[in-house]
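Shown here: the complex without one of its protein chains, the others still in place.
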Amino acid sequence: MNNWELLMQGFSVAFTFNNAMAAFIGALLGIVVGAMPGIGAAAGVSMLLPMTFKMNPTAGIIMLAGIYYGNMYGGAYSATLLNIPGDTPAVVTALDGYQLTLKGKAGKSLATGNYASFIGGSIGIIFLTIFGPLLAEIGLKFGPAEVAALIFLALTSIGWLLGDDPVKGLVAACLGILLSTIGIDGASGGARYNFGSLNLIGGITFVPLVIGMFGFSQVLEMISESKEFKVEGVKKLSIRESMLTWGEFKEIFWPSVRSGVLGNFIGFLPGAGATTGSFLAYILEKRIGKKRHALGTGEITGVAVSESANNAAAVGSFAPLLSLGIPGSSTSAVLLGGLMMWGLRPGPLLFESNPDFVWGLISSMYFGNVLCLVAGMAVLPFLVTFLKISKRVMVPIIMVICLVGSYAVGNSIFDMGVMVVAGVVAFYLKKQAFPSSPVLLAFVLAPRLEVSMRQALSISQGSLWVFFEKPISAVILVCTFALLLFPVIQKLIAFTKARKNS
Amino acid sequence: MKKLFVVLLCVLALGGVLWAQGSAETAKYPDRGIEFVIPGSAGGGSDILGRTITDIIQRYKLVDQTITVVNKGGGASAVSHGYVNAKSDVDYYLLTCNSANQLSMHVNKSMSPKGPFTPIANMALDDILLVSRAGGKFPDWASVEKAIKANPSSLTVGLADDLDAMALALLEEKTGTKFNPSAYFASSGEVATALLGGHMDLAILNPVECVGLVEGGRLIAIGSFAPKAMAAPFEKTPTFTALGHPEVVMQMSRSVIGPAGMSREAQLFWSDVLQKVSETEEWKVGYIQKNVLEGQYLNADDFTKFYAESEKMLLDFAKKLGIL
Partner (left out) sequence: MELAINLIVFLLSAYWCQQGVMVYSFWNKNQPGSGFIPVIFSAILMVFSFFLLLKEIRRMLKNRSQDEHQAAKLSLSDLRALLPVVYTIAAIVLFRFTGVVVSMFLTAFIWLAFISKVRIAKSLVISVILTLTVYLIFVVWLRIPFPRSIFGL
């Protein structure tokens, strides 16, 4: 039987009433959990895992998968409306999404997020269907050296990509890296920079940092500026206003496809993750996109690339999970636990020994993705009314969400303190035009770079040559340096031209 | 008037919820959710142990409260130990433990200043395997031995924790070889990935961590540290004893522990719950048999004794091999 027949057979599994219901409930729950700051996909899936034990394995995993990608849709909502990313990959979505909200185009941003999520998800699923196990094999080619090179590429782009002043962007990115080194060093196990505090030994938790730097700092801004939290044109915002025009749709279509493919690819690499995926997609768009100069000031393309890439990456991480039994992300690891509980053993044999299950899952993804889009569009009007709330009322609501969200992630009061401090620091940095998103992105990427780099160096016994002798990492590094030098050369050319003219 | 009514209604509703929750509350431990901390990233041996236990507890409703599994991988279990040590409500945390974590506590000095962890129950014994890639240069131990003796330090071995390092040190000492040990990976899942991708030559893994890949014909176990021949699908794997190195024998325990200073009540509660877990069919067949382990339940008191003994043995051994 070829993949096509298996898929069709899978559809007949997925379209039974029970399984369709499971996919629908999963998608809806996922959207809610995703929009909650402080609870990411991994936590949501593991909290809801016990619920699925009463179902049969196929219905159970279909529902869990629904929660997983529903979560990717939901993360964008709070990022757009409140500037508090609901989960990590949505940090990139917030860059343009919140700017759009300030321009009074929140509806458009949310709709774009939905469409792009759908496009990215579909690309991921189609790739998974056609190539499945093959994808995982390509992923294996990325060892520590290659992953280190890839993350180095992303990291070097952070500073000058975001913010108006590249020097300030760089300073912010470096600050993020230094913050990430607090706590136990992932490669050797020793504690560092913890200032003798037990709370800091485990490192600074990411979620309170995000909530503080994005959400709480905004409360401070609203209060200090004492001007009304102004959203123009709120009253006419309706679902019809939110729909994209054909022109706008065309504008986001190709960027979404591009970043979907890229995000999907990043998704099945071991140890890269959806955040790296959406950020690399953003970098790509900033380099080659039509609207590259306006990106970051509130462009629907910015929302589209980020959302498309993180959905594609989420689906991508299923490839190594199903075909090798190796989870590509923390969420797929929880799913692995579920699979084992149902007596399935993910590994090279799963596709042969349980085709019903595997293809049922894959085809349920097509279905679940459509459901997510429908559910996402259906909640739009409710989300938009949220914007009509005045600043006076909004401030305490955001405060409560920030507090509860930062506690919920690690059940720790210390994290609430981290949130407040991060908010204050981000507020004063922002006042002096230091952007705060580089801090966060560098904070996520730096530990991965460090661990992969040190693994690569230990395999090579300390020789730096390892990064250049492997073709894949060599190519990535050459690209990195080209990207780094490109603006410099551009400036030099402009400079000599200007000199010639004068 | 209407508004006042609405307000009144809301207050009543809130009051009702408060009251209902208050009366439903009992003083019996555990009165709230538990966090089960895994010193390793998802997909590794510790993760599978923790998740299986949690799933069985929830399936049989052995505990009323929810148990949330939290992965804190990295730094050879130091990250998770640091995480738990920072908590003050010690009765609400459980950790998986194994001989490797026990050793790491001393190597990385990651024990709490409040004292040692609280032993709760031993669950199983696990074997250790030397694994290589199928279709690669090393289909058996003889080929590895030949290559490494001709060219010391030329082969890279992936390790996930200190016990793996100790197993390798033991193998090196008794067979007179010298490998290039790779740095610690956050989890055995990463080690397996790097081995599959050809980024290193060999790896030390537990059966549970590679059984799917061995069955699927992607990895070969070329030697086991077990005292006797192993069950399927590792029946073809020779023990190092059979390969002529009778001193290369090592097993590890898989257990559950609590943070330092956990109350006696909590310790006994979980010891009981885990006994019930170890008696279920899911555990015996779905976990022990399927992952080629040896079931060995020890309750809190027996395990405390065993824990102290095995700790001393491990440390002596580690000092002899120069790891500590």
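Order as written gives the chain letters A and B; numbering starts at 1 within each chain.
By our rule, a contact is a pair of C-beta atoms (placed from the backbone, for glycine too) under 8 Å apart; a residue touches a chain by one contact, two chains touch by 3 or more.
Treat the numbers as computed from the prediction; the structure is a model and nothing was measured.
From the options A:Ala294, A:Met399 or A:Ile489, the residue with contact to the chain not on display is A:Met399.
Within the full complex, the residue among A:Asp185, A:Glu251, A:Glu285 or A:Glu307 touching the omitted chain is A:Asp185. Residues of chain A that touch the chain left out of view are 32-33, 36, 39, 44, 47, 167-168, 170-171, 174-175, 177-178, 181, 185, 187-188, 190, 192-193, 216, 219-221, 223-226, 392-393, 395-397, 399-400, 402-404, 407-408, 411, 413, 416-417, 420, 423-424, 427-429, 431-432, 434, 446, 449-450, 453-454, 457-458, 461-462. Interface with the hidden chain, as seen from chain B, comprises residues 3-4, 6-7, 10-11, 13-14, 17-19, 21-22, 24-25, 31-33, 35, 65-66, 92, 183.
Heads up, the rule we're going with is that only the chains that are shown with their structure count from here on.
The mean-CA centres of chain A and chain B are about 29 angstrom from one another, to the nearest whole unit.
For chain A in complex with chain B, the residues that touch the partner chain are 43, 46-47, 49-50, 53, 140-145, 183-191, 198-199, 201-203, 270-271, 320, 324-327, 330, 332-334, 336-338, 340-341, 343, 345-350, 411-412, 414, 451, 454-455, 457-459, 461.
By the touch criterion given at the top, residues 35, 41-43, 47-48, 51-52, 55, 58-59, 66, 68-69, 71-72, 74-79, 82-83, 85-87, 104, 107-108, 110, 153, 156, 180-186, 189-190, 192-194, 196-200, 211-213, 215-218, 282, 286, 290 of chain B touch chain A in their complex.
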